[in-house]
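On to subunit A.
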Amino acid sequence: MVILTSLVVPAAVAVWLLTGGRTVSHRTANLLASVASVIALAAVVVAVIVRPTVDRAWVPSLGLRWQLAVDGISAPLLLLTAILGVGVVLHTLDRPPKGGTTAAFHACLLLVEFGALATFYARDAVLFFVAFELVLVPMWVLITRFGDAHDAAARADAGGRFVLYTAFGSTLMLVGILALVAKSGTSDLDVLAQGGGHGIPVGTQTLVAALLVAGLAVKVPVFPLHTWLPPAHTTAPTAGSVLLAAVLLKMGTYGLVRLPLASVPDGFAKVAPVLAVLGAIGIIWGGLACLVERDLKRLIAYSSVAHMGFVILGLSSGTRTGLQAALFANVAHGVISALLFVVVGGLKERWGSADLETARAALREVTPRLGFALIVGLAASLGLPGLAGFWGEFLSVYAAWSPAADRPEGLFRTLAVVAAMGTVLAAAYALRVARTVWAGERTAPPIEDSRDSEWDVIAVLVVAVLLLGIAPGPLLAMTGDAVTTIVGAAP
Partner candidate 1 sequence: MSAAAVRLVVLVPTVAALIGLLLARRIDPRAARFVAVGASLLAVVMALLQVIAVGGSSRVTIVHTIPALEAGELRIPLELQATVGTATIALVVAIVGWAVQAFAGWYLREDDRYGIFAATVSLFTAAMLLVVQSADLVLTLVGWEVMGWCSYLLIGHWSRNESARRAALKAFLVTRLADVGFVLGVVILAAGAGSTAYPQVLQAWAATDCPDAGACAAPNATLRTAAMVLLVIGILGKSGMVPFHDWLPDAMEGPTPASALIHAATMVAAGTFVIAQLFDVFAASEGARWLLALSTAVTMVYAAVLAFGQSDLKRLLAYSTLSQVALMLSALAVAPADEGPGAGVLHLYSHAFFKALLFLAIGWLSVTVGGTAATAMRGGLRGHLFIRPAMFVGLLSLAGVPPLVGFVSKEHVLAAAEAGAADGQARAWIVLLAGLLTVVLTAAYCMRAWLVLDDLTAADIERHDADTATFPVRALVTVLTILTLVGGLVVFTPLLDLGGHIGWLVALLSVLLIVGAGLAVRSLANGEDPAVQIVGARMPLFDNGFGVDRLYVDYVARPVVALAHLVVFLDREVVDAYVRGAAAAASLGGSGGQRAHRAERASSGLAWVVAGVVAVALAGVALW
Partner candidate 2 sequence: MTALDVAFAAVGLITAASGLLAVTTRHVVHAALWLVVCLGAVAGCYLVLGAEFVALVQLLVYVGAIVVLVLFALMLTRAPIGPNSEISTSRLHRVLAGVLGAGVTALLAAALVPIAGPAVERHDTSTTQVAEQLFGTWVWPFEILSLLLLVALIAAMAVSRMTRPEQAADEVQAAQVQAAQTPSESA
Partner candidate 3 sequence: MIHLAGPYLLAAVLAGLGAYGVLARRNAVLVLIGVELILNAANLLLVSVAAAGGDRWAAGNVLTLFVITIAAAEVVVALAVVLAVYRLRGDVDLDDVDLDDATVGEGQR
């Protein structure tokens, strides 16, 4: 019931906004969306506590069911999505969208939230795919209609890239899912996870795992499938960037945990070294790209590539620690990148562009709040202990150093070293940004500091970054049991 509430309310309000409520004022649309997202958040919170399940037939011909549940792996992501769902709506309050109607903007936000929640709830492989696709069009609309007002061509390009690239990935994933379902005879993720791929030959498992991994890697994104991300982030409106980084990318890693890792572990073990190498390359690649990137939003997008590299590395290690690390880093990156995008999006609005080469007033001097938020975000991004980013990265390196028995140890240890080197690059680019934007002697031209809804959102995110950093225990405990069921207890 609560699960359905958290899904139906945003979806219904979105549909109404798209049909009946097309002409409502910005305030009304925002109020409605706020109410919807808050209800969804409340329902998600209840669902995370109560852990109800929903199981209803939807398309019996395909064996497709509305099979929804909450477990330790999805709970943090659900909470993250619901909280950010409220956050982005709140953030929009003071900044009416440009490029289309406000109703459409809010509807798109709610639809993305709806799709992401459904993805995280889904316990049926095919339903997962359907939900996975749900977010594409609203996100695409956000990018192409409501994105960077200056450059229509860039919007179209970025939106097209986003939707085509991810559609490619998800269709590939669909092939993998269908192969999996064909081989194992069920699309129930829980049953698949329990089966653990028994009875499927390793060769087939490997193929299925490769398909699933390749498909999901686009969404994560894993090097070299990441080139859609920077343009998408650069052009998307702030709310879109936040959702993209904090929610959409997580769907990829979540899918990796749910599908290949849980369902065809033997096959995944074969693919994992490749994936891990790509993850490590992503860490270095993203970090290096950030060192010379001129556009602040693109820079943060590339840093996302690097951070997701840690998640991938943890996932590939095949240990419980690795999985825990990945899940933690996933959520942490969600919060951190959301914070950074809110700040940077705000800066882009104020500055008119996000080019780092343009000399501007130091944030520390003229806008203490934005400056503080930025430096917290950067510190968390470089993996400073006590902030959210640290635990996932540390545990990820740990997991890579001591991978599961069936992984090539030497390779993974090398990757652990590479990943650790990546943290230096993270420090370098984070401080590069701090040095050019945050610190400095300039006080002109002044810009307005963060206020009202924007500051509220930032404050919540800063608190979340701190909480996750100081007390990682609850989150780790939340994922602990579920991780054990997937990877299996230690030998």
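How these were chosen: all candidates are chains of the complex that A comes from, given by their letters.
As a convention for this text, a residue touches a chain if its C-beta (ideal position, glycine included) is under 8 Å from a C-beta of that chain, and two chains touch if they have at least 3 such contacts; residues count from 1.
Everything numeric here is computed off the predicted structure, so don't read it as measured data.
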Quick one: in this complex, who touches subunit A among 1, 2 or 3? 1
Residues of subunit A that touch candidate 1 when the two form their complex: 160-161, 164-165, 223-224, 226-228, 285, 288-293, 319-325, 362, 364-365, 368, 379, 382, 384-386, 390, 394-395, 397-399, 401-402, 416-417, 420-421, 423-424, 427-428, 431-432, 435, 439-441, 471-473, 476-477, 480, 483, 487, 490
